[in-house]
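Here's a structure for you.
Of the protein chains in this complex, all but one are displayed in their positions.
Chain naming follows the written order as A, B and C, and within any one chain the residues start at number 1.
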Amino acid sequence: MFKKILIANRGEIALRVNRACRELGIRTVAIHSDVDAQSLHVRYADEHVCVGPAEGGLSYRNIPNVLSAAEITGVDAIHPGYGFLAENAHFAEVCESIGIAFIGPTSEHIALLSDKSKARAHMKKRGIPVLPGSDGEIEDPKVCAAIAKKLGFPVIVKASAGGGGRGMRVVWHEEELTQAIESAQLEAQTAFGHGGVYLERFFEDPRHIEFQIMADNHGHVVHYHERDCSIQRRYQKVLEESPSPALDDSLRRKMGQVAVDAIKSVKYRNAGTVEFLMDQSGKFYFMEVNTRIQVEHPVTEMVTGVDLIKEQIRIAAGEELSYRQKDIQLTGHAIECRINAECPDRFTPSPGAITKFCPPGGPGIRVDTAMDTTGIVHPYYDSMIAKLIVFGRDRDEAIARTRRGLDEFVIDGIKTSIPLHRRILDHPDFQKGPVSTRFLDRLVALHSP
Amino acid sequence: MFKKILIANRGEIALRVNRACRELGIRTVAIHSDVDAQSLHVRYADEHVCVGPAEGGLSYRNIPNVLSAAEITGVDAIHPGYGFLAENAHFAEVCESIGIAFIGPTSEHIALLSDKSKARAHMKKRGIPVLPGSDGEIEDPKVCAAIAKKLGFPVIVKASAGGGGRGMRVVWHEEELTQAIESAQLEAQTAFGHGGVYLERFFEDPRHIEFQIMADNHGHVVHYHERDCSIQRRYQKVLEESPSPALDDSLRRKMGQVAVDAIKSVKYRNAGTVEFLMDQSGKFYFMEVNTRIQVEHPVTEMVTGVDLIKEQIRIAAGEELSYRQKDIQLTGHAIECRINAECPDRFTPSPGAITKFCPPGGPGIRVDTAMDTTGIVHPYYDSMIAKLIVFGRDRDEAIARTRRGLDEFVIDGIKTSIPLHRRILDHPDFQKGPVSTRFLDRLVALHSP
Amino acid sequence: MADSSRREIEDLVEVLNRYHLTELEFEKKGVRIRIKRDPVPASLPQVDVSKAVESGSPLERPGPLHSSEPAHFLTVTSPIVGTFYRSPSPDTDPYVEEGDLVKKGQVLCIVEAMKLMNEIEAESDGKIVKILVESTTPVEFGQPLYLIDPLSGS
Partner (left out) sequence: MADSSRREIEDLVEVLNRYHLTELEFEKKGVRIRIKRDPVPASLPQVDVSKAVESGSPLERPGPLHSSEPAHFLTVTSPIVGTFYRSPSPDTDPYVEEGDLVKKGQVLCIVEAMKLMNEIEAESDGKIVKILVESTTPVEFGQPLYLIDPLSGS
């Protein structure tokens, strides 16, 4: 097992990894930007190294400084968290080359799976159901138009290197197609440095279902069942739950097996998420594999009792998976609310000083945050300041308890998305069960000032 | 279901009950003494009534004022929590007589089971294994001596009305017997207003194992498996866990059945705990029934996923138990640390102002407390200010995580028992497994200044 | 402005006047009212302003109240939880009215608790300055019921 791990992140996920390390008896090194010197993730760590100024590109994403920090502190491994360097194949590769374990998949896995178009082609070849679409990237407008007509409008143009809704265009009519492709290519080129795009059929009211996967270096792969992440605002996840109210046991088993097959087909290692799009009829299609631990991993931990971060670390250290598929049972229901520092109506960031931070407590409540009893929300980083994760014996109890937890949560000094979560949880459609990824955009449109 | 419940308590248990009510959509009335007017349990409630001055006997135990508060606020039911009026048969009786539901057993159950000597005799008659001892209370010194000789020294003198170690005397030699009985009688008379005592064989290194029971008004009784409360200081529980490392599945089933039989034999209702003493060989003996929800109920909630307080409320409202025995599965391992405001070496109370209170977070951590980000520990009440309850997939993980939680816990301004818990959790004997109720007294003696 | 708000403000002004305050802020359920008045103009001529300025120490605590009327008022509070009644029964007169002089030990009201009528007595001679609770209202322990001016009674 590793003796010392550098946590190449900040905020709640840095604390989350720190906690896993402490429980495993592993020493920790925090990195931080200069404005984060007093942050909780720094205070929790055994050692800490300042790696640059406030701006993430110069500190948390600064590969030479992060690796130097790993070298001067003599760590065995680096946990990248999510965001920053977590899906940077080059970073993983340099780690491998200097003999520091990157807690995640290999650089080849990241490279293959971060190219959405290639991943799609690979999965299709292996018999994994993918969304109807183009074979690989598209160039020629005429070929494009033919594919689109065959798929039937609307279609969606997606960037191969994309993520988070960038480089995406929905096309409703043939005459809009060429322009949509060009603008998506331009946006993708600007955002990711690679302008390649591909075509898929567009579903208007899909659900977003993803399976948590773990694979060890000994050929074992298990899934920890699904998360339903259909509550999104402009392709950004807002609230997640497990299990999905849209799945029954038979569909769950089927999708779980497909997810495991997809992962096995690339000989994947460590934690990953297989994302599916599911239509109203229950048909599901592979979308992509996320090659990192995800923000919403705690809902899976709540319903399976597994510590996914510890499992990641154990596997990276060469241990075997500590569960077989049959040991992984779903119990109860879990919901996660991402609490962002933002105006709940206009979604503009609300950085500043938190004058009082008092999380809820009692049964079934878990809070992951890097806030102390007070705190600072810097404008340089992600606006998520806390995750409220709630367990209940069933979905109804989880919803009632989440509402109770939101009511108890005190965050003074800044605006947060707590009122938005209340609106979601109070909504009869959400309470009833499955909603689509467009539920929240519609709800927000109704309330927009 | 009830519309409004008065919570006749303060501190963390008042919040615990409030949370259950909120999740059930029931309005709450807090009562409070004048020094508690700003307390969190008051702020969380929908309504609040001041019932007296600081001293508990004049406020929280003031039956006329508490019942008047119930009347003027028009509640359907009263939840007594633990302590204060929770095991007061007279209070339960008056509630019954004025048509306000007492969330707990009937006054007859409380009266029968709070007389330890009568309860013992009752259980013996029904074939429940009880500790070898006298049949009922003892008076005549000569009869006493004969019984004691037959039991074999050491024996223990216990007050019928006793609890928490008061009115107890261990007698190692015959010549000490008469004096021990007299002093125990005197202490019992002073403390409980009833001087009756009885004799039992004394075990030197027993374990304290108790079963959580729930019984509805329709004849159903279930148990939620055991809690091990062997970590005690002078008969006061300090740390509890579930399941017990001393039980295997077969013994667990056997004891669970005995606990259910004991409860059924008195046609009990609502939540209760059957306490057993277990010797080194695994033989177990009925000790008593606690007729209330207990401080340590959360460890059971963690490993069964049940909300015991909500279940209490549902049953008191006439609903059936929402679980059958086969539905109640043990998953993982849970530990509770009672965090007291006290000097960790001398165990003297440490009331005062908490200048900063920041509980731990992350996976598997639950904190039940009535402290805000700051708080006041009044000298008038129990010194317990928080409960750290931790879930792990197995005992090793639960121990590692509890240590992590204790390390994260920030309570500034007063002294707490956190260092004591660290000593317990760091101890190899505790880490290995079963220890006896004398483990902690020995550990403390070693460290005493 | 709703009538109720108007009434609330007027109530607050009354409190401001009665207790010789200079500022009063009251916030409840999203409504915030703040009223302010110049420091007591009536007494101004008697104050030697120049000296006041000279003295200047910000740390100095104010001395005993200049207009000391309320300071010596006694508050009769409820010793129990229950329902407050101003009269022994619905069809009889109240025990006392504002302005009445009362003797120590005289019954002021009843607080009913658990069907028992508990008589609350005056703890000293004095004049009833204000009745703070309406009859048949629930009261909690320590809740002020009457303001008594003990000087007026002597």
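What to note about this one:
Simple rule for what comes next: a residue touches a chain if its C-beta (ideal position, glycine included) is under 8 Å from a C-beta of that chain, and two chains touch if they have at least 3 such contacts.
Remember, it's a predicted structure, so these values are computed and weren't measured experimentally.
Across A:9, A:28, A:59 or A:402, the residue that sits in touch with the chain not pictured is A:59. Across A:51, A:119 or A:214, the residue that sits in touch with the chain not pictured is A:51. Counting over the whole complex, chain C has residues 7-8, 11-12, 15, 19-29, 32, 34, 36, 39-40, 43, 47-48, 51-52, 54-66, 70-71, 73, 75, 132-134, 137, 143-144, 147 touching the chain that is not drawn. Where chain A meets the missing chain, the touching residues are 34, 49-53, 59, 64-69, 71-73, 98.
By our rule, only the chains that are shown with their structure count from here on.
Taken together, the touching pairs link the chains end to end in a line with two free ends. A simple rule picks the central chain: find each chain's mean C-alpha point, then take the one closest to the mean of all protein C-alpha atoms, which gives B. Taking each chain's centre as the average of its CA atoms, chain A and chain C sit 60 Å apart.
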